[in-house]
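First the structure, in the form of structure tokens, and then the observations on it.
Heads up, one of the protein chains got dropped from this complex, but the rest are sitting where they should.
For clarity, chains are labelled A, B, C and D in written order, and residue numbers in each chain start from 1.
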Amino acid sequence: MNINILYAALAPIVAILLGLLYIGIGRKIIARLQRRYGPPFYQQYIDTIKLLAKKTVSSHGVFFSLGPIMGLAGSMVTLLFIPFGSAAPLLSFHGDIILVMYLVVIAPLGMALGVGEGSNPNGSIGMARGLTLMLAYEVPFVLALFSVVLYTHTTSIAQIVQSQAGEWSLLKFHGFNWLTFALPISAIVADICLQGMLGEKPFDQVIAPHEIASGPMVEYGGKYLGMMVINHALHIYIETALFVDIFLGGGPVWFFIPATFSVFILSLIINGVLPRFRIGQALKFYWGVPLILAVIGIIYTMVVIK
Amino acid sequence: MNFTIGHLILVIVGAGIITAIVTKFNRLSGSITALLLSIGIAFVCFYPAFHILPISFTTGDYTFIFNLSTLSRFFLMLFSGMFPLVIMATVSTKPKAHYYFFFYLILASVIGTISSQDLLSFFFFFELMTLFSYLLVIYKKRAIKAGLVYILMGIIGGLSLLLGIFYVFWLSKDFRISVEILKGSYATLFLLSLPFLIKMAAMPVHIWAPDTYKESEDVYTAFLSGVLSKLGIYGLIFFWFTWGIYGLSAWGKVFDVPVTGYIIAWIGAITAFIGAVYALLSEDVKKLLAYSSISQLGYILVGFGIMSSLGWAGALYHTLTHTIFKTMLFIVVAGIIFRLNTTKLSEMGGLIKKMPVSFLTLLVGIIALAGVPPTMGFASKYLIYSALFEKKLFLLTAVVFAASTAAFLYAYRLIHNIFLGPLKTSLKNTKEAPLPFLIPSLILSLFLVMFGFFPGVPLEWINNILMSLGMKSIASTFTTISTSLGGFNGLLSSSIFISIFGIIFILYLILFPKAKWVNDKNTFTAGEVMHNTDLLTYSSHFYRFLEREFGLLIKLSVKKLYDNILGIFEWMFDVARKLLYHGNVNGYVWAIILVTLTFVISFLIGGLR
Amino acid sequence: MSILNKFRGKSLWMLHYCTGCGAIEMPPVMTSRYDMERFGIIPMATPRQADILLITGYLAVKTLKRVIRTYEQMHSPKWVVGFGACTVNGGMYWDSYATIKKLELYLPVDLYIAGCMPRPEAIMDAFIELRKGISSGKYEGWKKYIENYDWYKKNQAKLFDVKKWSVNYE
Amino acid sequence: MSDFITRLKNITGLNIHKEKLYQASLKVDKEKIRKTLLDLKKEGFLQFTTLTCIDWIEEKTFQLVYHLWHREEKLHLKVKIDIDRDAPIVETVSDIYIVAQTYEREVKEMFGVDFKGNKRLIPFILEDWNEIPPMRRDFNTREYVKDMYETEDRTEEIFKPRWKKYD
Partner (left out) sequence: MKQKTEQKKSLNQGGKNMTEEKSIDFFEYFIGPQHPGITGNFGVILNAVGDEIIKAQANPGYLHRAFEKLMEQRMYLQNVPLVCRICVPEPDVNEALYSMAIETLTGIEVPERAKYIRTIVLEMARLAAYLFYFGGTAATLGLYTLPNWSFGDRDYILDLFEELTGARIYHIYMQPGGVRRDLPKDFTKKLYSLLQTLKKRIKEYDGIFFDAALFKKRTKGVGVINKDMAIEYSVTGPNLRASGIAYDIRKDTPYLAYPDINFNVITENEGDFYSRVMVRRREFEEDIKILEQLIDKLPSGEVWNRYPMPLNWKVEKGDVYVKVESTKGEYGYYVVSDGSEKPRRIHVRGPSMTHGIMLLEKLLKGQRIADISPIMFSLDICPPDIDR
């Protein structure tokens, strides 16, 4: 119990550090893709500290300030319900996948309130797009999760992780319990949805600088922006961890961290070579092929169970 | 103390008369009388020491039975509990005498409806309710046109109910419903479900709702949408339970769900989704809430249609949640409209600085509407999803999930367009909504949060209902809900959220310097100066891109379908008028002869018996 | 606070604002050939997020208004870099009625880069110089702007209506 | 091209001078400019290339030059009109050639020539300009610069910018 509390205190910090590291390395990799040298891998830490060290803050109202706080709190709560691989279940016995699906939403909604009070149309358009994007990717993603629930007969994330548990050691690698191999179609669908959740291209309509001048962040600067960067790092960690927990079997720390990282890098590389959709096209895209694939995935799962 | 339902109804009618008389003399004292009396009635209904006894009387062959089942008690508490809160909100609008009179009569007829255990009295009170409700809907002159549609749909519902009752009588030669006789009669099922689907504004028959909600008196809308629409789900459970869930299964099953339930669930899902889409596209705050209401009632239908204990628990739980938050949202919005005199979303904006309390209550309301954890909205969503997952209804899940994500969209739009964004210059002198609007909404938002921490508390009552209906109860404690697939701890997740939020907030207060407050003009406008901050408001056609994507849906709207049907009818009647009313006497004579001949021939053949 | 200055120096977010023709040399600096991201410099969309304001060349008075407004919307600490001869003394446009001649009269310029236009290498070198200066706390133009606000405003007022264009006068 | 010019002469009755580089010029009265351009557009001068104003201050006239281009015949036609410098008003051609609207806005702003009938003569490039139109010959830009941009420079004592010199 004490260890759990200690972990609960440490988990956000670890997640933030990991998330920032992922972004930092991601920037380097993207730079290499673009034939550049790229920033040092710790650049994101420097940026975050610099943002938090800015001397002035301007605020449009109470909720303008509370928005990022609410976002950060939402992300941290979500974090506690997501198993850190198969290592520490933490609070995950007290809430399941449906709860997490809704907890994930707190952060964007909190942010949306702050952005709304920023009284800038750019931010509002960004939020409208963000929510629409959510409408787009949630449906196929939930269907992908549905097939997981069908297969494992549980909605508890910890139990889903457990159901994939094999022998984990450096010598013996049992990746074949992974749901990715059992439910390949659903895993693909979930990965496509992950692209939208992470807001990477072609689904970065929310911040699209050339269209709406970085959207929700338009009025946020200095320390608020620092909080948003931290929140983004947490967000990346949460989404990738959720994917790894569900489809790649969680695994011990030495597997879990590289796995989340590679899931993130995969979406980042896709991000590097694609332009962005129009928001309407993104909706059409998600409600097209991925949705059909998700349905096929469920039918496949039903066949597999029988 | 013991008294019968008859007494209760008579007392309510009496209270209505007293209020009306007092209001005739003085509006304010009338309102206060109404409030006090309504609190008294709610007390009578809630206080456990008062036993409300069944009553029955027989005229001729027919026995009228009034009795409060466990289910009825749940709805009685819901209705009588909401009633004083809604009445409280009317205080500052200072309505006329007949307003309160009809209001009390509605409550009386509602209680009559939910306590009647036989068909004729049910029909009688149900129709009375529709009638009085219509009279209140047209309280404002602007609503006369909308009220016409309302009463028309009400009459269609009533006729259908009556036909259904006659059909039952024809089948069983009795007004009692018995399973053996009715098994297999789709027609009765349809006729007896239609009025309630209309009441719940399910998709093909929803057309009365948006306009009625929009045009009717603002506070009354809260009662109409938040409370009265629940009569639909009561009626459905009342009638369908009489059929027996297992009896319904005899007609076949799809995905382990009775076919009829499956159809209802699909109606509900489509209602939920299309309602949400219309809600997020509407430009009027009351219309938005109206479509939201339609959409949310769709979830209840989904839960009901699944016909499992989880599904019904979800439906009943959502009934409670929706009653609380929709009543509250309409009351808050009524307060805003009271101050602003407009319902257009594009004429609002930036009111957070002027109406902070309204903002907070509305915020809690939309969080509950979206079903996000620290409120009780999540529990009902959770139960419905669990039911869907349990029965493996994946397509339904997809549609319902799309609808509930669309709920985020219109919920955000609601709060954004009213409270966020730059303050409109025309609203610079707006004051906070008056207390009578704030108090009920604060009370209700307290309930929303409290049940968010203790999601098991309402589930206790619902478990009682489920057991009385012969279903399995849901495993729960005060703070947790658990199903066969998983579960969640409301207290834990909510309190962790609150505490983390608190920690970060304190850190923020300690570590961060005081923010410089900037005005609306000082925003990023690409370096330009915005001279008129009204022009910064991004509010009308908030989801224009979705308008484009859902263009087909809007084109094929049900209302247009009805309009087309109406057009065809008009054309037919026009033709008929030209054929019949041509003024030629010979023609009439021939027509009469023709009709008489038809009757005679058919009589001879034996078609008419 | 010197340790924080080190971080500030290593992460300079510049405002995405092409004010003059010097901006044509910014894309090469930003992209693969010179890649300023390796020094932690990336373009930012809005003034709220940015640390450095690059005045890439001459400023017409029409632009100066926007630049000053933008500068005042930035969060301090913030720095201004003047590009090319036109910002120093008007350069090629010394007798043009439309452009200002000395940028330092209107904004606290921390660093000038001479040349018409400065080569990417010069820009990079200037950024490194700026980085060093910020790390050692040498560049404090934003403080001077606050201290001598009236003087700067007086100069600006000669060219345009300050009350309309400044964020602080509202 | 010469054939086309003679044909043009015959049709429009205008005196057209052929010049080098596919160019020709013709001079018309200020009142006839609309009619001329209408005729020329009918003849196939579809591209309105530009509109120039030249300030002949010694002769107290503004010369407006409308540049038209005939794609098929490869002829660049300069239609010139003289207008009084003291009352510079001319009828707009922005309804004949849509893009002329922009050029007229510019000429209005830079020379102060008014175009009757142009619906959009709002400020174009300059903002809050109170002096005489700057492109007129009598506007002395060097004096203006001296007046506006030279002030007491206290940057030495207040805050001296650092330099990074490259030549």
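By our rule, contacts are C-beta pairs under 8 Å (C-beta built on N, C-alpha and C of every residue); 3 or more make two chains touch, one makes a residue touch a chain.
Keep in mind it's a predicted model, so treat the numbers as computed, not measured.
Undergrad: Using the whole complex, pick out the displayed chains that touch the missing one.
TA: Taken over the complete structure, the missing chain's partners among displayed chains are A, B, C, D.
Undergrad: From the listed residues C:Ile41, C:Met117, C:Leu130 or C:Leu159, report the one that touches the chain absent from this view.
TA: Going through C:Ile41, C:Met117, C:Leu130 or C:Leu159 one by one, C:Met117 is the residue touching the chain not shown.
Undergrad: Could you tell which one of C:Arg38, C:Lys62 or C:Lys158 touches the chain left off the display?
TA: Looking across C:Arg38, C:Lys62 or C:Lys158, the contact with the absent chain belongs to C:Lys62.
Undergrad: In the full complex, which bits of subunit C touch the chain not displayed? Write them out.
TA: Looking at subunit C, the ones touching the missing chain are residues 15-21, 23-25, 27-28, 30-33, 43, 45, 47, 58, 60, 62-63, 66, 70, 92-93, 95-99, 116-117, 119.
Undergrad: Could you pull out which residues of subunit B are in touch with the chain that's been left out?
TA: Looking at subunit B, the ones touching the missing chain are residues 342, 344, 346-347, 426, 525-528, 530, 532, 534-545, 547.
Undergrad: Contacts of subunit D with the missing chain: which residues?
TA: Subunit D touches the missing chain through residues 19-23, 25, 46-50, 52, 54-55, 65, 67, 71, 74, 76, 78, 97-99, 101-103, 106, 110, 124-127, 134-135, 137, 139, 141-142.
Definition applied: only the chains that are shown with their structure count from here on.
Undergrad: Closest chain to the protein's overall Cα mean, using per-chain Cα means, please.
TA: Per-chain C-alpha centroids ranked by distance to the global centroid put A first.
Undergrad: Whole-Å distance, subunit B centre to subunit D centre, using C-alpha means?
TA: Comparing mean C-alpha positions, subunit D is 68 Å from subunit B.
Undergrad: Taking each chain's centre as the mean of its CA atoms, how far is subunit A from subunit B in angstrom?
TA: A distance of 36 Å separates the two centres.
Undergrad: For subunit C, which residues are shared contacts with two or more other chains?
TA: In subunit C, 46-48 touch at least two other chains.
Undergrad: Of all residues in subunit A, which are in touch with two or more distinct other chains?
TA: 55-58, 213, 218-219
Undergrad: Pairwise, which chains touch?
TA: A-B, A-C, B-C, C-D
Undergrad: Looking at the complex, which residues from subunit C come into contact with subunit D?
TA: By the definition above, subunit C touches subunit D via 61-62, 65, 82, 90, 94-98, 100-102, 104-105, 108-115, 118-119, 122, 125-126, 129, 133, 139, 141, 144, 148, 151, 155, 158-161.
Undergrad: Can you name the residues of subunit C that touch subunit A in the complex?
TA: Those residues of subunit C that touch subunit A are 4, 7-8, 10-11, 13, 16, 31-32, 35, 37-40, 44-51, 74-77.
Undergrad: In their complex, what parts of subunit A are in touch with subunit C?
TA: So the residues of subunit A in touch with subunit C come to 27, 31, 34-40, 43, 46-47, 49-50, 53-58, 209, 213-214, 217-222, 225.
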